[in-house]
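Removed from the display is one protein chain of the complex; every other protein chain stays in position.
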Amino acid sequence: MSEMRQITYRDAVREAMCEEMRRDENVYFMGEDIGAYCGAFGVSKGMLEEFGPERVRETPISETAFMGAGVGSAVTGMRPIVELMFSDFMAVCYDQIINQAAKMHFMFAGKVNVPMVIRTPAGGGTGAAAQHSQSLEQMYLHVPGLKVVVPSTPYDAKGLLKASIRDNNPVVFLEQKRLYKEKGMVPDEDYIVPLGKADIKREGTDVSVITYGRMVQMSLGVADKLAEEGISVEVLDLRTLSPLDTDAIIKTASKTHRVVIVHESVKFGGFGGEIASTITDSDAFYYLDAPIKRVGALYCPVPFNPVLEAETFPTPAKIEAAIREVL
Amino acid sequence: MSEMRQITYRDAVREAMCEEMRRDENVYFMGEDIGAYCGAFGVSKGMLEEFGPERVRETPISETAFMGAGVGSAVTGMRPIVELMFSDFMAVCYDQIINQAAKMHFMFAGKVNVPMVIRTPAGGGTGAAAQHSQSLEQMYLHVPGLKVVVPSTPYDAKGLLKASIRDNNPVVFLEQKRLYKEKGMVPDEDYIVPLGKADIKREGTDVSVITYGRMVQMSLGVADKLAEEGISVEVLDLRTLSPLDTDAIIKTASKTHRVVIVHESVKFGGFGGEIASTITDSDAFYYLDAPIKRVGALYCPVPFNPVLEAETFPTPAKIEAAIREVL
Amino acid sequence: MEAFVNHMKEFDVEDKTLLEDKEFLRELMVRMMTVNKFEEEAFWLFGQGLVHGTMHLSVGEEATGVGTTAALKKEDYLLATHRGHGQALGKGVDINDMMAEILARGTGTNHGKGGSMHICDFDNGILGANGIVGGNGPIACGAALTIKMKHIPDRVCAAFFGDGAANEGAILESMNLAAAWDLPVLFVLTNNQYGMSTQLERVVKNQDLRQRADAFGFKSYECDGNNVLAVYETVREARDYIVAGNGPALVVEHTYRTSGHSKSDGNLYRSKEEIQFWKDNSPIVRFRKYLVEQGLFTEEEVDAMQAEADKKVADSIEYAKAQPQPVVEDLEADVYAD
Partner (left out) sequence: MEAFVNHMKEFDVEDKTLLEDKEFLRELMVRMMTVNKFEEEAFWLFGQGLVHGTMHLSVGEEATGVGTTAALKKEDYLLATHRGHGQALGKGVDINDMMAEILARGTGTNHGKGGSMHICDFDNGILGANGIVGGNGPIACGAALTIKMKHIPDRVCAAFFGDGAANEGAILESMNLAAAWDLPVLFVLTNNQYGMSTQLERVVKNQDLRQRADAFGFKSYECDGNNVLAVYETVREARDYIVAGNGPALVVEHTYRTSGHSKSDGNLYRSKEEIQFWKDNSPIVRFRKYLVEQGLFTEEEVDAMQAEADKKVADSIEYAKAQPQPVVEDLEADVYAD
C-alpha cells in the first residue's frame, strides 16, 4: 500500500496541476490573478514561483480572449489549464466553450484535438449572491464534445484533474467552492481517477441517493443519521457528469428500487431530469417501487441574505424528507 | 366567430410585432440587418418602411452591447423586441441574458421589471452545420427569471408573441426556422395565447407524445399514420417551456399511462428529462404502464452533410419506434 | 507607478467660483468622509461576521464616486460597479437603506437579496451595481437609448468601470455602440491602476486608455482622480458636452485603491510604500489640506465635517441593526414580475 497524506481539496487541485506541469512542459496554466494573488480562492499558491510567468500566465479581464487563446493553443500543441475565476463568468465566454472548443474535433473530422481543461469554482453557500453562486453544469453537459467533472473529495479532485489534464478533449472541471477547505486522504504516488466512472461512496440497500459535488458530503451526513434508524442509504457519487456512467445509475436503482437525486443546481431543467430519465428509460423502471424524487435548488436567483440563501439550496432536512417520501 | 386567414408562421411573427408596435409606442424592434435586408429569414419585411429606423433599429455586430441595450432600455420604460439572427449566437451575449436580464427583478427586490422579448430562429434541418443549427432552449430554461416560448403553428406564434411582448419579464421566443414557411389559420382580430398553457394538439387514448416546436408537426404526422392501425396517440404541445404547464403533463400521462417525449435538442441533458421527471416525481408515476421514452438529437454537433444531419435529429421513424416500444 | 504619480497634479480648481460656494465644498467633503467611514465600518462589521459574502472597498478613491456624482443630476441614470459604495452614496441612495442591505436586512435597498455588489435605487436613477465586470456597459447604452428615444432633455446615463473592465468585450462593444448611435452615455473610467492584483501595464500595451474613445470616435477627458474638485469640474464639462447632443464621452479618473481588492486580498502584489504614498495623498487628505490652506475652512471646521460623517454612518449602523431579517416566504414567487 502506498503512503497517504491528509490534504485539503484546494491543495489536491494544486498538486494535480503542479505534478502535470512538471511531467509535461506543454501543460500551462492561465487565468486572472493566478500569480501573486494565487487566484480568488488561493488555489495556485506558489505556482508562479515554481513555474514562472510564462507558464502561470496572468490575463487581462477578457474571458473571451483568453478562453479562446486556450482553445487556439490547444489545437496547436499546448495543453492549457484555464481558470475562470467564478463559474458564473462562463456567460461572458460561452461561445468559445460551446461553439468553438466543443465542436472542433467533430466539425473538423477528427483532424484536431482540443486538450484543454477549464477549471472553475462553482456553487453557492458563500453569501456571494446571484451572480457569483450558480451551479451551471447543465450548460456544459448538454453540449456534445465537452466532458464535465465535479469532484467531491480531495482524492477525487486530484485524480480527476490529472485525468482531465491528460484527456485529449475539452474538460470542464467544476470545483466546489465550499469544499476547498475540506480535508481528505490522498496517496503520495501518482494516480488518476478515470473520467466517466461513478463511485459508490456508501453502500446501502433501502434507497439510492444519486448525487455529485458538494451534495455528496451532505447526503453522506443524512445517510449516517438515517442509519441510526436502520435505514440503509446507498450514496452514488457520479463524479463525471459527461460522459455519464449510466450503468452505475441503473445498477443502484435496480438494487434499491428507490431513488432520490440531489444536486445543488436549480431543480427545474437540471441534471436530475437526465438521471431520473436514465432510469425510467431503461428496464430499471420496472424495479422502481416509488416515484423518483429530486432535490435541487429553488427556481430563483441566489439571494444574498444567508437565511434566504440557505433556504434556496438543498439541505440535510430536505434530503431526508425526500428519502422518507420514497420509503 | 371571427374571420380567419391563412398565413405563414413568418407572417404571423411579423404581424404580432407590427400590431404591438402600433398599439404601444414603447415597443421597438432591434437587431442585425432587420431593415432593408428584413433579417436573415425575411421576417421583418416592410417594418422599416412602416416604423422607421428609430423603432426598427439596426445594430452593429455587437450582440452583447445590443442585448444589454435591450435590458437597459427595458428597465427604463421601453419594451424592446431584440432579434438574435441565429439562436446559436446567444453564446456571445449569454451574460446579458442570464446574469443580467433574468436576475434583475429578483435581485433588485421587485423594484424593476425587464419587459423584453428575445426573438431568435432555432433548430436544424437547413444544412447550416454545427454553429447554426442548435436548439438551446435548455440553456434558458434552467435559469430562473426567464420565460421560454417555442411556438409550433402560425396561430400560436402570433398569439404567443403578442403575449410575450405584453409580459413584464424577459421572454426568450424560439422561432423554428423550419416552420417559417408553414401555413395556418389565424384570426383577423386581436388575440393572445397565454404563456404557461400547454395545448393538446390531438386527443388520444393509448399513448401521449409530449413535445414542442417543430417536433409537434412531426409527431402529428406519426399520430396520423398510427391512427390507421387503430393506435390512438395524444399529442401535447407544451408551447411555453418555462413556466411549464405541469398539470397538463401529469394529466395526459395519467390518462394514457404511456409517454414518449420528443424534442429536437440533444437528448442528453435535454428538457425531456425534466418532462419525464415531472411525471415520475408525481403520483402519475403510479399510472405508468411502461418506461418513458425520450427521442432527441444525437449527442454530437450537427453535421453539414444532409444525410448525416437527418440522422442526427428525431425522425418520424424514430418517433414511431419509440411509441411502439412503450405500447 | 511613476506614470500614475504624474497624473497627480497640484491640487487646484479651474473654476474659482466653485470656491465661493462653501456649502458645496463642505458637502463634497462630508460625502467623501461618509463614503470612507461607511466602508471602514462595513469592513469592521464584516470582520465581526455580521456581513456575509464579499465586499469591495473604494478607500482612497472617494473623490471618484463623490466628485463624479456631484456633477450628475438626480434624474441621471447610473450603473455602478462591484466597487460601488461611493457611486451609490454620491448619487443619493439613502445611507440607512444601504447599510441595511449590507447587513442583509429585509428593508435594505434590495430587501436583503442583493448585498454590496448589487445596490440599487431606482428613485435616484441607480439602475444597480453589477457583479459582472463590464456587464453594466451594455445596460447603460440601453438606458441612454431610452433617453434618446423618448427625447428626454438634460439627462445622461453614467456607467462606471475600472481599468481592468476596460478590457472586457462588453465595455468595448458598448463604447462603439454608444458612439455609433450618439447615445448620451458618460463612461466613467476609474483608473485605480489595478484590476484586482493586476497592474494596468501588464494587461495593456498602451496605457493611455483615452485613445480608445478616439478610436471609436468620441470625446474623452481625464483628471486627477484624487482631487475631488478636478473630478467634479471634468465630469461637469463632459456632461455638458453630452447633453448638448454630441453623443457619449469618456472621463478617465486616475486614482488609487488603498484598501485591498476584497476580503481575500493579502496585498502581495504591491509594496507597503506604494500604499502609504497614496494614503498620504488620499482625496480626503488632499482636500482637507487645500481647504485649510486656502483659508476656506479651519481645521476645526473640517473636524466637524468628519464628526458629521461619522455620525451618519454610526446612525446607519444602528438603524440597520434594528431592521428585521427578510421573512422567509415563497422565494419562487418573487422571480417573475406580474
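As written, the chains take the letters A, B and C, and residue 1 is the first residue of each chain.
Throughout what follows, a contact is a pair of C-beta atoms (placed from the backbone, for glycine too) under 8 Å apart; a residue touches a chain by one contact, two chains touch by 3 or more.
Small disclaimer: the values here were computed from a predicted structure and weren't measured.
Since one chain is left out of the picture, which of the remaining chains does it touch in the full complex?
Looking at the entire complex, the absent chain's contacts are A, B, C.
Just one of B:127, B:194 or B:316 touches the chain that is missing; which is it?
B:127
Touching the hidden chain in the complete assembly: which of C:39, C:76 or C:168 does that?
C:168
Touching the absent chain in the whole complex: find that residue among A:74, A:148 or A:222.
Only one of A:74, A:148 or A:222 touches the chain omitted from view, namely A:74.
In the complete complex, which positions of chain B touch the hidden chain?
Residues in contact with the chain left out: 32-33, 35-38, 40-42, 58-65, 88-89, 91-92, 126-132, 298-301, 303-308, 311-312.
Over the whole complex, note the residues of chain C touching the chain we left out.
Against the missing chain, chain C presents residues 167-170, 172-173, 176-177, 179-180, 182, 202-206, 211-212, 214-218, 247.
Name, in rising order, the residues on chain A that touch the hidden chain in the full complex.
Considering the whole complex, chain A reaches the absent chain at 28, 54-55, 59-60, 62, 64-78, 80, 95-96, 99-100, 104-115, 144-145, 147, 168-169, 243.
One rule holds in what follows: only the chains that are shown with their structure count from here on.
With centres defined as the mean C-alpha position, give me the chain A-chain B separation in Å.
Computed from C-alpha means, the inter-chain centre distance equals 30 Å.
Using mean C-alpha positions as chain centres, tell me how far chain B is from chain C in Å, no decimals.
Computed value for the inter-centroid distance: 41 Å.
Which integer distance in Å separates the CA centroid of chain A from that of chain C?
Using C-alpha averages as centres, the distance is 37 Å.
Using the touch rule from the top of the page, what residues of chain B touch 2 or more other chains?
Counting only residues that touch two or more other chains, chain B contributes 64, 95, 99, 106-107, 144-145.
Quick check: what residues of chain C touch more than one other chain, meaning two or more?
110, 113-114, 118, 130-132, 135, 169-170, 332, 334-335
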